[in-house]
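Take a look at chain A:
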Amino acid sequence: MSTFLLSVLQAVLLVLFAPIAAGFVATCKARLQNRRGAGVLQPWRNLRKLFAKEVVLAEHASWIFRSAPYIVFTATVMAASCVPAVLVDTPLSLTADVIALVALLALGRFFLALAGMDIGTAFGGMGASREMTFSALAEPAMLMSVFVLSLGAQSTNLTTMIHYTLATSFALQPSLAFALAAMLMIAIAENGRIPIDNPTTHLELTMIHEAMILEYSGRHLALMEWAAMVKLTLFATLIVDLFMPWGMATEISAGAIALGLSLWIGKLILLLLALALVETGLAKMRLFQVPEYLSGAFVLAFLGLLAHYMLEIGA
Partner candidate 1 sequence: MTSALIQQLIDGMAALMLLVSFALLAQHRLLSVLHWFATQGVLLAVTAAIVGYGSHNHELYISALLTLLLKGVLLPWLLWRVIKRLHVHREVEPLVNMPITMLIALLVTLFSFHLIQPIERTSVLLTRDSMAIATACVLLGMLMMITRKKAVTQVVGFLAVENSLFFAAIGSTNGMPLVVEIGVAFDVLIAALIFGLFFFQIRETFDSLEVDIMQSHLLKQEDDE
Partner candidate 2 sequence: MSAMLAMLLAPLLGGGVLALVRDTRLAARINVVTGIATFAGSLWLALLVLRRAHDLTVLGIWFHLDAYNAFLIVLTAFVGMTTAIFSGPYMLNEHAHGRVGDGRMRLYHAMFQLFLFGMLLGFTSNNVGVLWVSLELSTLATVMLVSLYRTPASIAAAWKYFILCGMGIALALFGTVLLFFASSSVLGHGNEALSWTLLRAHAAALDPTVMTIAFCFLMVGYGTKVGLAPMHAWLPDAHGEGPTPVSAVLSGLLLNLALYALVRMKMLVDGATGGNMAGELMMGFGMLSLFVAALSLHKQQDIKRMFSFSSIEHMGLMTFAFGIGSHLASVAAMLHMTVHSLVKSGIFFTVGHAAQAMGTQKMSKIRGLIRHHPGIGWGLLIGTMAIAGFPPFGVFTSEFLLFTAALESNPWTTIPLLAGLLIAMAGLLRYVQPMVYGEVAPQAKSVRVNMIPVYIHLGLALLLGIAIPGALAGWYEQAANLLAVGAIR
């Protein structure tokens, strides 16, 4: 019973922590650009404000438009609850499968794209078409990168994979390096960060994610934005889980959980800091270069797969 409670707590923590993480990245970026920034809690304040506001619906909005925010949010939260953050073994660990995770995210994306097209404005359709094009390239790359890891563990279940990584001693594994590089590239693309998309701009010609939620307001918008933030934290946690799970709690004791929690937050902060650095250092790439970027990620992941077979199995 207590494990069940803990796993629910873990998911809730992740969801509640997500806006703070987004705020952290924004603050870091502001500091790097010599600005003061709005503070770590700003996204929370935004969400509170949006939840209080009235929803304005377009005249032609159908039920898809109205239900999409709930579906997107639910799917993302469900995905988040699959990912172990602090505790490795949870009652949900049977469902904590990477393929299911990708499917849940795809479900969210599907409704997001539908909602973008529902109103019939040009921007929504444009954003939806771009999102689907890029995700068609990003998803295989992400799966390929995960497969590199699951080859060693012989499972796509996250809990099993984490256990496997924890059990093996540290070694220089080129395949993991390739997979990590690919995963980082994909995470940036999937979350619509620079250099793929800019979450803070509403420039017509370049926006992808923002174009799809342009027509939303009030609590619908709040849910959509929250879902995006959860997705960012989710990816960061996933990378932590797959590539550096050291210190995660394998048994239920106050000490192990405290250690796991603090390490999780520490690793997350490092990753988000790196993201802020990347976003400050790079310029957004032109839209037609994105497929090349994503196929590059795919190639990297595939190389990881090959390197695994060539260098690590034969040895």
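Candidates were picked such that all candidates are chains of the complex that A comes from, given by their letters.
Quick notes on this one:
Going forward, a contact is a pair of C-beta atoms (placed from the backbone, for glycine too) under 8 Å apart; a residue touches a chain by one contact, two chains touch by 3 or more; residues count from 1.
Keep in mind the model is a prediction, meaning the values are calculated, not measured.
Contact annotation for this complex: of the listed candidates 1 or 2, chain A touches only 1. Residue ranges on chain A touching candidate 1, taken from their complex, read 171-172, 174-175, 177-178, 291-292, 295-296, 299, 302-303, 306-307, 309-312, 314-315.
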